[in-house]
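Shown here is a partial selection of chains from the complex, left in place.
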Amino acid sequence: METDRPDGHQSESQKNPMFQIFFILLEVTIVILYGIFVEFHYDPVDPNLPWTEEPQTEFVTGYPVLQDISVMMFVGFGFLMTFLRTHSWSAVGFNFILTVVVFQMYILYSGFWSRCVSDDHWDLKIQVGIETLVTAFYCCASILISFGGVIGKLNLFQLLVMAFIEACFYSLNEAIVFEKIHIEDIGGSITIHTFGAYFGLSVAFIISPKQTKGHPKNSSNYNSNLFAMIGTLFLWMYWPSFNCFLALNPEDRIRSVINTLLALTGSTTAVFITSSFFKKGKLNMEDVLNATLAGGVCVGSSADQIVYPFAALFVGYFAGFISCIGFERLSGFLQRKVGLYDTCGINNLHGMPGVFGGIFSAIFIGALTEDTLGFRVEDRFEGRTASEQGGLQMAGLGITLGIAIVTGIITGCILKLGCFKGPTDLFEDQVFWEME
Amino acid sequence: METDRPDGHQSESQKNPMFQIFFILLEVTIVILYGIFVEFHYDPVDPNLPWTEEPQTEFVTGYPVLQDISVMMFVGFGFLMTFLRTHSWSAVGFNFILTVVVFQMYILYSGFWSRCVSDDHWDLKIQVGIETLVTAFYCCASILISFGGVIGKLNLFQLLVMAFIEACFYSLNEAIVFEKIHIEDIGGSITIHTFGAYFGLSVAFIISPKQTKGHPKNSSNYNSNLFAMIGTLFLWMYWPSFNCFLALNPEDRIRSVINTLLALTGSTTAVFITSSFFKKGKLNMEDVLNATLAGGVCVGSSADQIVYPFAALFVGYFAGFISCIGFERLSGFLQRKVGLYDTCGINNLHGMPGVFGGIFSAIFIGALTEDTLGFRVEDRFEGRTASEQGGLQMAGLGITLGIAIVTGIITGCILKLGCFKGPTDLFEDQVFWEME
């Protein structure tokens, strides 16, 4: 089981005990901080007392949705990135460990920043319930999006450090835009997709070595694309769960589900049409694997705000169309002209659709009236008018972009430090995995 | 990424701008019709008002079941058909786009036919809720079954036109048998499986070219069968959700779940035994991938009506047995004698078990008495006696078969028209996909 392959790749990380020291210190810190600061939202209850309604409702409305979102993280993102034919193990394996570590860290980060931003609740411990788990997975999603931009070009040490920094600023940004600015962003077009994409692109811009260009291993094969399709489909199918969890009431949840499904059908059809134009009648698997999901990204900020089904369809068509153009043309352009190497095309799938999702949310919310809603718009937005809330959406988008790009560039510079010993061989599993 | 393979297959559809025109027109029409005729079942609610019970119940009872059914469509049907070793991309990719387009169309079709048949509600818009999404996926299932009969022999243009026509008549048939004839068919043995199978077989009978016979690419390999097993297992596991959603009350739902599970265990054991007889002690993967699911098909019309668990087991054994015989013997016979080429064996998995499922439902319902039910049989069937309802089941089965076969033959003839430019190379992904 431990026979070396004849071409004997040297392990990068084996020369680097700093990786293990960092990881152990991180975990020791986490368990200590959990011991001091984290408790359960619900304490045990005397089984002889009658049940209370609240945790039952939390379980039945929250748990199935949580599980869908969990599948999106591990199988969805993990397998989507297996398309790299010599990097599939790292795709799914690094995705696994990054999700797990970010999940652990987010609970601490978010508790901290939330108290900083609101300057309150310092006397209370961080309480973990179903919603905490879901928001932790939202943070994982953002970091996994960034991972998609740099996959194949960083080793696990660098990825963990990136996640360590990014999760911190993700949580800070989240606290600012939700608790200070009060934006609406149920499915995270702004806070999750835009943040993750532009953080990841900033890192990728800094760290991508020259040999990334036209690298022969930056490619897929027949089976690796089939594995990737597993990821795509689970992301597609469970996206309504991702976009509906934070809804205020069941009516909004159901509308979020339907709007997300409709937007996804829109982007999927748009991609099949657009891809067949670019490929002269054939289809491009890269488009189908990725751009079909753009509708879910783009409708994320407004899934609970859209009051006409056709509008969700339209958002989907638009997102699928621009995302597909991104994969077919923009990615190549950015590589040639800017030197931006974006392994999975996260600018096309999460970046542009996320930004447009934020803009759409400003438009849709700005256009809400008492007529369309059936009640005063101010009742929905804690006293703010539709146009005020629309403006806040744009402010939230701008702040998110700013924080993501600045912290991403800084992170990229840190990761280029010699102490990380980045991989010499790109897009190659044998550097990281014992091959039999 | 765009290097042509040396054997340079020509793309069929690249010569056919009609495909793209058709697809664009279809989507433009859909979005316009949604704008005019479709609205949400639930409007937004003032967050200051107390919650109403109904949407909460709809969400917690409906949404997890909906998601299971969604997985059956995209991963279940999609991967089940990846067994074709040179057609796996098309299997999962065409399955993807067909599901999406049928999902969009069904909501319009079903709203239209339902108003035609009942001649009422013309003043109301089509309201979309969780149940609409589930019944849309039921329609997708029927079209995907037909797809299984013709996969590898039609291009995407032909498949879209087939889906366009089939979804129309599926919805018409559904409106007739449920709203006029009032059959019981909770899991769709009649309306979904029988309809989809015999429509698909009729199309396959008309369009299958001669070179289908013993085509070398109509075959599987080691990994393609493993991918297919992903499809089989997700269909198997989530079939109880498929068969229980439309139950009238939670007691019926739970019985539908248990009956479906028991029937599936019955068909699975029957297949392992039967296959080992045919293969002299070995097992045939084709049988295991397909016929194991026959119990879920066959119990579909009566999952909520069966009042003894052993009866569900028996239905499963029977369905698995005939389905396995179908794969081992009948398919070959029909190929040789009738010239019917049924790529996935939909007659064996959906056709025969669906018809027998309809017949079983007539028997089980006909045998219901006040003793077995605990209340008057007429209270269950809106005043009809058990034998009357049993007769209606047979009538519904006959009408479904008639509509499916006639419209299937007509559709097949349409698809043979030259304007569609059917694929010259069968069971081959390179005709449809840009290969790297």
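A and B label the chains in the order they appear, each numbered from 1.
By definition in this document, a contact is a pair of C-beta atoms (placed from the backbone, for glycine too) under 8 Å apart; a residue touches a chain by one contact, two chains touch by 3 or more.
Not measured: the values here are computed from a predicted model.
Colleague: Since every chain is the same sequence and 2 are placed, give me the total copy number for this complex.
Modeller: Result for the total copy count in the complex: 3.
As a convention for this text, only the chains that are shown with their structure count from here on.
Colleague: Approximately how many whole Å separate the CA-defined centres of chain A and chain B?
Modeller: Their C-alpha centroids are separated by 33 Å.
Colleague: Which residues, counting only chain B, touch chain A once they are in their complex?
Modeller: Within the complex, chain B contacts chain A at residues 1, 11-16, 19-20, 23-24, 27, 30-32, 34-35, 38-49, 51, 55-56, 58-60, 63-64, 67, 70-71, 74-75, 78-79, 82, 88-89, 92-93, 96-97, 100-101, 103-104, 128-130, 133, 156, 223, 227, 230, 432-434, 436.
Colleague: Within the complex, which stretch of chain A touches chain B?
Modeller: 57, 60-61, 64-65, 68, 219-223, 225-226, 229-230, 233-234, 236-238, 240-241, 248-255, 257-258, 261-262, 264-266, 268-270, 272-273, 276-277, 279-286, 288, 292, 304, 307-310, 313-314, 317, 373-376, 379-380
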